[in-house]
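With one protein chain withheld, the remaining protein chains of the complex are depicted in position.
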Amino acid sequence: MKRTGIIRDFDKSTVSVKIGLTVVYLICLVIVLISLFPVFWVSMAGFKDLKEFMSSIAILPAAFDFSRYFKTWTQLNIVQNYLNSLYAILGSVFCALIFNGLLAYGLAILKPRGHKILQNLVMFSLLIPATISLVPLFMNIQNLNLGGFFTPLWLAAGASAFYVILFRQFFQSLPSSLIEAGRIDGCSQLQTFFRIVLPLSKPICVVVAIFAINGAWSDFLLPYLVLGQGRWQTVMVRLFVFSTQQTINYDDLMRAVVFSMIPPIILFFAFQKQLTENIVTVGIKG
Amino acid sequence: MKKRIRFLAILASLCILLTAYTPAVMGSSASAASSELEGISAEVVDADLTCTITLGNWPPDTAPAAELALFEGYRAIMQLQYPNVTVVPAYFSYTLSNYLPMARGGTAPTVFQPPFTDPQLLINQNLVADVTDALEQFGILEKFSPSFVELLGDENGRIYGLPRDGYVLGMHININLFEQAGLMTDDGLPMIPKTLQELAEYGQIIREKTGKAGLVFPASETFGGWLYTNIAWNYGAVGENALQYQDADGRWMANFTSEPAVAAMEYLRSLRWDYDILNADATTTDWASAHSFLGTGEAAMNFAADDSVAEPTAGGGLAVDKFALIPFPAGPGGAYALTGGTCFMFAPDTTHDQAVATLGFLRIIGMLPFASDDIVAGMRAGAAARRERGVPVLPPIPAWNDADFIAVQREIAEEYANVDMRLYQDFFDSLTDGSVALKGEEPVFAQQLYRELTSVIQRLITREDADVLRALSQAQERFQEYLDDELNNR
Partner (left out) sequence: MQSPLILLCQRKEVGAVGKLKPRTRQQMISWLIMLPGILLFAFFVWAPLLQSIQMSLYRTRNIELLEFVGFNNYISIFRREEFHQALVNTFSYTFWSLLIGFLIPIFMALVIGETVRGKGFFRTAAYVPNILPGLAAIILWTAFFSAEATGVINILLSKLGIERMAFLSQANLVIPIIVLTATWKGAGATALIYMAGLSGINPELYEAATIDGAGIIKRIRHITLPAIFSLGSTLLILQIISIFQIMYEPLVLTKGGPDNASLSLMLLMWRYAFGGTMDFGRASAVAVIISVILLGFTALYSIVNRRKTEWE
């Protein structure tokens, strides 16, 4: 039965529509293939040694030799890096939700005098290429003696124009009667945020959290500068350092790439339902 | 949901189990090199020196176990000689973009290893520490050859670093491919190209017989221009035809359109379109991947130096007896070879004590020009580790003006030799018999010069109809603008 979308049951009678639907499914399969093939390929490439990687034109490796993966895994000390990435993520998600959420709450609901100026400043922040600010920013971080640990990375997640805009749009769509009700019950502004606004905003919180996880996992330039190559370095810092090493073997690099992809893929498939559903919910409102 | 969490928990515990296993793997490889270390003096050198040094010249944790064990051995000795100095391993892969923020933010390692292209830039930019006094204390200042004083010092005669080793550009050869192409002499040695013309012809034979690239040519970013300068010299782009020169008013002028410069570029162009011997992806090939190409037998020749013989052999898997190093092929205008090297420099906030402690460590690992017994033992350990890894052990290009030290280096190389020296004979002969003239890099803004010339190369090897002279004169204009901005109009 087909009760959604543009093509409907009542179209199905004609042959051309049936062919059309088949084509639709074929295209979907192609989309899946294109999306997943590179991941499949690199996992296979990880089984090859350098010689095979540089000369074999087969997608599949000659042998499924897990010891190669194991060697790279121990050499790069991936577990420690995974744990470090986890620390980076936990703090980033917390800061991303609280600080951006509070700022957006002020802009969308409290609206004190002068908030428009602030709003424009935040919007404008979206247009600034972050890379050039990197060096002055790093200097400022060092001047405050914040380097060497995750603190600046966590706090940086609390200053994202993109998250503020997402939050603000969602908050604006909340029914104002509920917020009024909270005020009448004697909630302070801060209490209103934590007791009423946040619980109502689960979809956007999930979306921002996922973006923040993704960001904290993928970012490498500022983390590299802040954390250095010491004990706190994250997976992507490790991959970045490894990929810029002068004496690098491409087979090892491919395995490092695989290791950097595994946790997000596992997390994604574990929580994909929440993710896609919440994005859909937020998408409608936005 | 519960299931999911349990699944994740199992996964996490698996990870932890895997780490627990790690030390056993790493620890199991005791090395022959460490036995050499027993010869190093364990006497206290300075008990009062108290500081922490972070060593950027430490091998990366992905390095072979033998090398890491060697450095752990060095560290143990350091602790005996300087009991109050704390050594922090801090492998640092130097690039300008990594180094600058760290230097300004105070997180750069005490000592790091930039190539010879960068000392003057780093000194001018105030990004390295003055270590003249520490060098004097070790009595090695007078062993600097004058060219290194110029390279590592400022106009006030202060010195900011010390040379690690030099290199001379030549050519790496994958003998397997020469064999397959039948390019062998009766003695079982590869027929090596003596001239650029022969290089093109041999490359063509290799391409026809084996299907592999005759020459891997890294033409990405700045590498192509770097190699081109050497080819251009061999076509005669020196003296009055030099790629850059100072005019009568002292202004720096770019000169890419001289007859030799154009001829050299025509030559590179012909390697792609007439002889077709280049690897397919030259424009995105960099230094590291070029060595992989040669090591894994995807290319037969690579313009490379004596300091990177480890990359194609131990790194790329090429057996040491199938690898040769030959002089840079001569051209119609002469035979030059680019010489450069790597040095040790110090983070800008390095104190005198830190500099002294670091030099103490460099002495232990045999990087200072002393030929005392314990240092020789340290150098032996290094050579033993190289042999163990399957890296050709070669006599180094001298970085110091000290005949005794050089003699000792040679001796050790011979003792640990693991290669048929005939495969290297021409290269090392050419350094002393004058058949090749050694020449340093172009004097000003070499990296920018390379970048502009690389652009030209990229255009010529990707577009068959591109005009050599026109491309060169455009690049010349761009580089001239650059020189005017940065030097002439300042």
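Here the chain labels run A and B in written order, and each chain numbers its own residues starting at 1.
Criterion: contacts are C-beta pairs under 8 Å (C-beta built on N, C-alpha and C of every residue); 3 or more make two chains touch, one makes a residue touch a chain.
Being a predicted model, the structure only gives us computed values, none of them experimental.
Peer 1: List the displayed chains that the omitted chain touches in the full complex.
Peer 2: Checking the complete complex, the chain left out touches A, B.
Peer 1: Looking at the full complex, which residue from B:T62, B:T110, B:S220 or B:S258 touches the chain that isn't shown here?
Peer 2: B:S220
Peer 1: Which of these touches the unseen chain: A:L90, A:L118, A:C187 or A:L200?
Peer 2: Only one of A:L90, A:L118, A:C187 or A:L200 touches the chain omitted from view, namely A:L118.
Peer 1: Looking at B:T50, B:S147, B:T185 or B:T284, which residue reaches the missing chain?
Peer 2: B:T284
Peer 1: Could you please point out the chain A residues that touch the chain left off the display?
Peer 2: Answer for chain A: residues 1-8, 10-11, 17, 20-21, 24-25, 27-28, 31-32, 34-36, 38-39, 41-42, 45, 53-57, 59, 99-100, 102-103, 105-107, 110-113, 115, 118, 121-129, 131-137, 139-140, 155-156, 158-159, 161, 164, 188-190, 193, 214, 217-218, 220, 235-236, 239-240, 243, 250, 253-254, 257, 260-261, 264-265, 267-269, 272-273, 275-276, 279-284, 286 touch the chain left out.
Peer 1: Give me the chain B residues in contact with the hidden chain, please.
Peer 2: Given the touch definition above, chain B has residues 95-97, 100, 104, 121, 124-127, 219-222, 279-284, 298, 445, 447-448, 451, 454-456, 458-459, 461-463, 474, 477-478, 481, 485-486 touching the missing chain.
FYI, only the chains that are shown with their structure count from here on.
Peer 1: Round to the nearest whole Å and give the separation of the Cα centres of chain A and chain B.
Peer 2: Centres of chain A and chain B (C-alpha means) sit 38 Å apart.
Peer 1: Which of the residues in chain B end up touching chain A in this complex?
Peer 2: Within the complex, chain B touches chain A at residues 4, 7-8, 11, 15-16, 18-19, 21-22, 25-26, 60-62, 90-93, 95, 98, 100-102, 104-107, 287-289, 292-293, 295-298, 310-311, 315-317.
Peer 1: Name, in rising order, each residue of chain A that touches chain B in their complex.
Peer 2: Of all residues in chain A, those touching chain B are 49-51, 54-55, 70, 73-77, 79-80, 82, 134-135, 138-139, 141-142, 147-148, 224-225, 228-230, 241-242, 244-250, 252, 266, 270-271.
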